[in-house]
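Before we start, here is the structure in question, set down as structure tokens.
Every protein chain but one is kept in place in this view of the complex.
As written, the chain order gives the labels A, B and C, with residue 1 at the start of each chain.
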């Protein structure tokens, strides 16, 4: 099987993808997009930063926006560990592995351990945040898609297998992977990895990387996708829709992809399937079983992404065959 | 057939049930209920009156709340006629029939003709109102159920057949009627009458009357019923739910019934079926085919209602057998 | 105003767009598409014809599929008149106007009057059909989108104003019309006309014509759009999606457009807004206010259509500027 073996006794317990820090050039404009269209709640506000969470989330924040000039970047991808002691175990593990780490203090979250993963993505582990009440059943306080909770992040990497092995060693399982053609069994070109009980905490696609392709929030029902779109159309974000509404070929979920005012891509999706049992072996997708009714993605969805801060790009060794909406409309197969 | 024959060449053209005027004791409290839970928009506001419309409505108002001390009442039920000239034709018709009418001037609506129908209900005909933009596709301006439009009114009357004849003479058709038992064919105990393309503009039930049982607004989808309920629960109207969510036995629609802060009953329902063709003959419902899965209504839904202003009550000549939720729970049949 | 004046005392009473007859090359395949994806019910079946209706419809059929070799065509567009006597009034009217008519007998519908409208479209008027029970509240008998009822038809015509005048003389009102640019006020390039209480029974777009662009069925809620799409993807109609899900720029409704197995285009849409009052004047749309968040239509949606049987094409005199998805993706404005 061309996917990495999961370490079922990982050195410490990562529980989920939990938060992300990105830079934006106009905090007020981004605030409007994320609160009115995506429907996040502002938990804390500073002159040059905004802390937001989904309406169901008790954690203080799942998205930090930092105002900065220059090209917008992603500063770090956050993951939760179960207990504070897991952070010490993580430190020991990475020390032993020769991976550089550093402790950082971020307002409104416990001590956090920063490092870069195998393909250079800056990640951060933390165990606690202050909590706030869930507001998922308070529609009078909700806007737009009323995004419930941060769910996963998708990254581009030049070597998906290499990236995957790093996370598999930390206990991540593979739910799904893509290969090019039905008949071959080479390296995966895409891989969904998870810790919590659904198919994705971290997803990799083979492309020049590392780059952030998108981060994703769960919404309650499919009509919330339309609610976000109508709001976007009504308040001036009508050209921020990039792809959808559609259903992902591998059957998980419906989706809508927006580009935020700085070009960061954010997905909203209704609750995906549950995966817990070991019986649920990784599912192999290829050109022959992957797509159902949705149209292929436009070229910019395939190729544009957010750079990670201070992180050089590397191109894949393999050529990836990407079929775009433009190809589809021109009659190509 | 125990329902009145429709006059297909009516003397003037009523197009729909269009608005209602009720009194309330605390305008601020009623404003909160109707804007936050039902989701109406405030079009105009005065010290002692509020004009509201549904988010889809272009007409200036479909609900007028007037602040008044004393027992809350309904002042008038409004109907639209198609053209201004229909008002003159209506005046002539009622003059000839010996029915007293008077012209009234109401802010934000064209000249209006007031009269009482055959069972004493104060009604009002008008042809025009100032118009405003539809906001049904602007979720960022919507609250609660985001009620789309005023749909129908249900009244209690001591003699449903008599009430129905008045409206049938004006071109109303009967979509449905109730009788007590499958085998008999006596006078209807309930009757749905319509002018626009759905089953109800005016509904009558046999009870002491005339009284206003409820008025109703259409919402876009069934999840809006829950959105109204969650909002009610969150902002202090948790005990204003009287009945539902359920599906009406005769198959038309899902429903939720609220009592407003003054006890006026308001229904919200998703879009009902379309009725246009003459082939769609009145449907007869009885104890044997009327109910599906919903539980029977509580006693207060069956018996409590809003009085019309300055209008005496009369009891029905027939005894009506009403099966309540209380009966059901106690094991009665 | 560049739209035709409605005759409010029409010579006879058309109530709604009611049915359509199209030819298909493989009746079994079309049956699967229309019953499993669109969710129509088969009311009657013959060796070479199928009669279908929506799950809410009491009328015997709203779609007749006739098996025929050769290029698929539309044989006739059906409209309902209110009473049987309206058919005689229609005959008299068209005789006087020098428009050729003929009585036809079609199984399962009353006598029907056939003629061609001002731009050559074959239409048919009828007053009655046998009726069947509504099944909108019987989900165990429903499939795919569970289409409720036939709603409207959209045609391509070389002269929209000419086409519109024909129907305006018969009492159709204009709900909306398109022009090219915000600043000019020339002939409309698109026009929505209605008799029943919503914005469309008959829609015209300026193109070579007459041709049938699409016919449309109402579905109950937006999730039914996805239900149709998932079904299409699951049973082999995954490439029959042409456009959507999206929201029409003029704010009426969400939509999905399919091409059936013979290329006939069918739209499904949730219930649109209600239009009854004369206050609701025709709304003028142009490039500056027409589009919200949805992506432009692909070229084939703009240009491909179904020919009417034995009906020659004529090109418009004006050049129409059509902005396609292909243009949008290539960065054109």
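One rule holds for everything that comes next: a contact is a pair of C-beta atoms (placed from the backbone, for glycine too) under 8 Å apart; a residue touches a chain by one contact, two chains touch by 3 or more.
The shown structure was predicted, so the numbers you read here are calculated from the model rather than taken from an experiment.
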Sole contact to the chain not displayed, among A:31, A:53, A:247 or A:284: A:247
Among C:57, C:176, C:221 or C:326, contact with the omitted chain is made only by C:221
Among the options A:129, A:203, A:228 or A:302, which residue touches the chain absent from this view? A:129
Touch rule applied to chain A and the missing chain gives residues 8, 15-16, 56, 58-59, 80, 82-83, 127-129, 131, 134, 136-137, 148-149, 196-197, 220-222, 247, 251, 270-271, 273-274, 276-281, 292
Hidden partner chain, residues of chain B it touches: 221-223, 226, 229-230, 232-234, 237-238, 241, 245, 247, 254, 291-295, 298-299, 325-326, 329-330
Touching the hidden chain in the full complex, which residues of chain C are there? Just list them. 36, 137-141, 143-144, 221, 223, 227, 230-231, 233-235
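Just so we're on the same page, only the chains that are shown with their structure count from here on.
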To the nearest 5 degrees, please report the angle of the rotation taking chain A's Cα atoms onto chain C. 180
Chain centre separation in whole Å, for chain C relative to chain B (CA means): 33
Between chain A and chain C, what's the gap in Å when you average each chain's C-alpha atoms? 42
When the C-alpha atoms of chain A and chain B are each averaged to a single point, how far apart are the two points in Å? 49
Could you check chain B for residues that touch two or more other chains and list them? 137, 221
